[in-house]
Every structure is written in structure tokens, then in C-alpha cells.
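Here the complex is missing a single protein chain, while all its other protein chains stay put.
The block that comes next holds subunit A.
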């Protein structure tokens, strides 16, 4: 989850997010090297004594500093395009979870096998327990089996919202009258947090998303328990 100390990407819980993190780190490393090089050149300009009044041209160096940036850009573009296409890969999901954004809570539906619907409200700060994360914990979490492809269908009931979980690299707008699909796979068990990412009124900051990743056996028991309620 994001804390005040999170300067770079959060630890990923999904293979696609892992790849996004790697691309980010790769591109940032190239940028850092360019910045250090330019910074060094500019700093050395202050302290060097090079002086040549009759400078007219330097064809070789001009060739180098034209071709070299093109090569650097190729090094950035190829992994980027590879990941861009990887994100659009077709996959067959195991479970479909629907989420509907309301003002100001999310409701979730699991209708593949049993008709399970529930609302997910943020736990207010005055009702918080010691183990809760302030403004992030909810009363009912979405449970999902790990190592399984999950299809998430996101829509809204009133105004625009946006459903996101940063550790999964997922952010998708919830638009009234439209069903947006996003597919992901969780690598590990755990509890993952996100917050509504499209301004939707007074309590836009107070409608978080909490996803709990559990083993398939536990998921089936959870479905069974929820369908009895």
C-alpha cells in the first residue's frame, strides 16, 4: 500500500505490474544517466580553460550526438512497446467480479454461481479499531483467488468514479451506462488497497477499495458463506 514513504512504485502483486515497474526502472535509469552526463558537462564548463576562436564545424561529433540519442530512444521504445502489447493480451478469466461506484461507496457483485451482492463502505475514523488503516479500511472486502485470472467489470450508478489498486497496476474509470473490463492476476496472497480516482463529490476521498487475495479453497468457502447471508 502507499504510505508517505512510497517514492517509487509500490511492491507489485501482479505480473503485469512487475513488468510496469521494470520498464519504469529501466527508463528512469537511462534518464538518470543522461542527466548526470549533461550535469557533468555543464559543471565542467564552469571550470575548464578550453578556448578556440576559429571553431566552425565538427562533423564527426555532430554525427555522434545525433545518432546516439536515436539509439537511446530505441532502447527505451522497444521494452515499452513490448509491454504495451502485453497489457492488451487476451486471456480467459476464471472469475468475474462486478463493481458499481456510488456516491460514496462501492458495491460488488459476484453472480457467476450464486447471487452475491454487498456494499463496501469506508470505516469512519471514529469507529476505527487499532488494527485499521485510517481512511483505507472498509467493512466488506472483495475476496479473490490468487494465481487466477480475474475479470473486473466496472461501472457507476450516478457520477464518474474510478476503480484502482496501485499494487496490481489497475486503474479503470467507472462510467454510468458503460461497462469497462479489466483483467488481472494476483501473484500472492494479501490485502491490497486503493482509493477512488475520479472526483465524485464531497466524499470522493472516503470511498476506498480493499481486495483480499486468498487461496482458491478459501475463496470457495467465502462464496458459500456469503451466499448464505
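Quick notes
Methods note: a contact is a pair of C-beta atoms (placed from the backbone, for glycine too) under 8 Å apart; a residue touches a chain by one contact, two chains touch by 3 or more; residues count from 1.
Here is the rule we use: contacts and distances are computed from a predicted model.
Going by its UniProt record, the hidden chain of the complex is named "Cytochrome c oxidase subunit 6b-2 isoform X1" among "Nucleolar complex protein 4 homolog", "Transporter", "Cytochrome c oxidase subunit 6b-2 isoform X1" or "Signal peptidase complex subunit 3". Contact with the chain not shown here comes from a single listed residue; of A:6, A:125 or A:221, that residue is A:221. Residue in contact with the omitted chain (choice from A:19, A:103, A:140 or A:180): A:180.
Only one of the listed residues, A:35, A:111, A:147 or A:205, touches the absent chain: A:111. In the complete complex, the hidden chain is touched by one of A:76, A:136, A:153 or A:191, namely A:153. Screening A:16, A:100, A:196 or A:211 for touch with the missing chain picks out A:100.
Hidden from this view is one chain, which touches subunit A at 90-96, 98, 100, 109, 111-113, 115, 117, 145, 148, 151, 153, 155, 157, 172, 177-182, 215-221, 223-224.
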